[in-house]
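One protein chain omitted, others in place.
Chain lettering (A, B and C) follows the sequence in which the chains are written, and residue indices restart at 1 in each chain.
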């Protein structure tokens, strides 16, 4: 038992922090917001060169074979910089699903390109009626000879417009009725319509409709087996990654607020001279610390059995969600009027943390899942 | 629309406040705790003489015909004094059930004696398996000729040992199976066993078992109709009364804490010089004010239709429960070491407010009931 | 004590309902339902204020001689409740509720004659110049300076958080006319024509993406000395009067209830996957509703005290604090109800000018910006921290 980072992990943290600090300025964010996909192709290329896109991918398919801890180190730095490049959607979710559930030929075909930065993926799973229920999928896949025909609608597809291929979940409509499958669908497939929009806190997302979208049978990810366990595993790892990202945001907001309240004067003395504000900052830093512990736990349990993994991931998402809300709201509050404008970074972190809370379900959802996975009747 | 008290209401408040202030000292409470029933027969007689026992009873049966507002005025004063006399159990619940659901002969036989202070009642309804669910009653009443035979067990019967008659709820076991009935059972009935105990925060309560307790058919309260609506109405009024009592306790605790923190010095200055403590006291007084509003609302709606009455009563219980916890916990906290001993009153108020929260279900239970009565699926 | 309305009150309620039915246009209603800011855009707020004025209801709170209605507190409550329920526009209060009372209380006869009718009719659109960068909730430290020069004042400095400065043709402002040992003593209350040379307006976009507030710069701006209200150096007193004028008259529960009902409607729709079936959402709806019930009761207790000529006491100072907290809880609940639809960012502003259908249901559009902008509720007009400082002084004698 040892929770101190290895030398490699320390180096990774240093290089990620340095890159973000030097490169990922407010100016870059402003630039990225105007890009068609909401991020910078150049930065994405640098991610590839730094080996970050390959980091968690298996070594036999062009990856480095890192684990959730390493992804967490990167994501925390990304959170500090409010990075909008599609790391979560392409590497953690997209490539994660291919690695977890894909056939060997699919891994060999797709993963090296992801590692090189030449292929982007997105996961089209959530639906309007499902809310946070991962199991609720109404989109259907009807087998038609050598092809599948997909019909349905998806919401909140992260970076969908930037993806070359979308991994679309659907339930089988005829053979094997009701069982969940994942399909690789090219973004420009006939019958696929994207409603692309700028996303709260940076990056883009889209809603999409599938009207008789026809894909070859080989486009089914993996063999003809239920994809639910793979979806749960990969989403749990995404929760761990997002948790680390949230830690980065929370830490940065707390640091910024601390700096501001030390300098900003009111009634002739710094805001931080108020005991109420000092205690608020203390509670913020306690929340950051607990969030850090939970993100680490979710990463350490990312390869544990499904129940333990799920409890750690949902525990992290739930607790960090509450903590993130507190830290974000108090950061805005303590920045006063300037906190509620788009002129300071604080607002951007606030919005990105709201997006964190919303994605894959909020704190109550995850406490409930935690309780269910603990055998409590909920 | 006018929410200012009438002259009569003002006078009642003044006389109740004066009585409690002059008579109901810590010394009396200490004395009462050693009395067999946990209260003073002499004080109970005074309550009768002051007309307080008659206050909410119908005029045709020896009462004064006051309403929930008047009861609330009394109960708030009782809360300030931590009164342990069985007003809630005998007058609000017991006589309330007789007035609401009893036959005219029962009202004529019982209510004047309650008003005079010569008859005490208690309501034996809650059961271990039911938790806060008023509708869950497993005790049975089996009709046997001209009698009913009661079997079951009740918990948390307030002032049961001090009562001359217990009003026991049971479900019919043969004729009209499952329908709820109330029975007047003498405390010394054969087959009735009381486990009497001192109650958290003052007064006494008991658990009781009924083993083939035989009562005459006339002992059934009211006609042969379901008693559920009467139970709900009377418990809602009890919730309003308890809410007012809680307001009295919360106000007193806040006053005491304010006084203490102004005087008690630490690091050379009064505790109340700390901004964190001033804000805490502010939040306590805000909670008291909101509690006062909700107790008033519950009283004003005590005779409204069932849904509106229930929403107001459950809303008050839920919100005041949360506020009471906050005020009680912070009062103890701000009194420091002395707050966690039995040497100051603060602990007694803390315990009585805990008892308030527990009785008839906690805040979550009542928010859920509020939601259900508002047509929300819970 | 009772909560029921008498016959006269019921008749008045009907009159208000009839008025609203006759004057609230669909455009106004849509603009209001898509309004993510505190106050309505002029295109909705001005015609509504004019309709009120035509009915004689342009400034209910003013003395009758100046155009007030002489309503009882119960009538005011009925009016506000019906307006909130119907979703009428919320014109900015800077004219009717803010500069109006100050002019009535301290203005010259000429100022009264000239300005008051123009306030009622919206001929003048007012903004407020109080806050400055660096002064925050500590107004007494303000630095914008007005120097007397013959029959004029020359103003230099800057004001910030100026709501609707870009729509206004008039500003009332607190400016420093002298330096005194007590900073408050050197402050005066002046009226400024926004078309005066030397005024520049810099928009400040809110966290929700709206253009509601501005920074206003004054560079040798000249105003006639007759635009001084009352005495020089008494501006602080007038500013405080204004706060007290408003205090204890807040009727916010009706608007909060309306906001909650809108959130409930979203929760019951298929667009949110019937969020109401999540027990957490259902129970939080009840929590918010009970909080609003408590606020309403407190408001009614204050109104009843006023109606009986009593001083409602310090209770009224608690209302702002709770109103802002409940507002944020309700807007947060709405955000949780719409789930991932909250990720959608609509750049068009004001939202009601949007023509093409967005990627989420149109009536959800204002939910997230409303929540984001609403974080300002616990900041502007004195942060909640300062409110607690004040309450601990007033209510607790600390």
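Throughout what follows, a contact is a pair of C-beta atoms (placed from the backbone, for glycine too) under 8 Å apart; a residue touches a chain by one contact, two chains touch by 3 or more.
None of the values given here were measured: they were computed from a predicted structure.
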item: Neighbouring shown chains of the undisplayed chain, as defined at the top; value: A, B
item: Absent-chain contact - pick from B:50, B:64, B:109 or B:200; value: B:200
item: Contact with the hidden chain (one of B:25, B:174, B:211 or B:333); value: B:333
item: Identified contact with the non-displayed chain, of B:26, B:108 or B:129; value: B:129
item: Selected from B:3, B:141 or B:277 as touching the chain missing from the view; value: B:277
item: Residues of chain B (touch criterion as defined above) contacting the omitted chain; value: 126, 128-132, 155-156, 195, 197-200, 205-207, 264, 266-267, 274, 276-277, 329, 332-333, 336-337, 339-343, 347, 350-351, 354-355, 358-359, 362, 364-365, 368
item: Positions on chain A where the hidden chain makes contact; value: 1-6, 9, 69, 258, 262, 272, 275, 278-279, 281-283, 285-286, 289-290, 293-294, 296-297, 300-301, 312, 315, 318-319, 364, 367-368, 370-371, 374, 376-378
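By our rule, only the chains that are shown with their structure count from here on.
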item: Reference chain B; chain at largest CA-centroid distance; value: A
item: Centre-to-centre distance between chain C and chain B (centres being mean Cα positions), rounded to whole Å; value: 43
item: Distance from the mean Cα position of chain B to that of chain A, given in whole angstrom; value: 52
item: Residues of chain A touching at least two other chains; value: 274, 276
item: In chain C, residues with contacts to at least two other chains; value: 385, 388
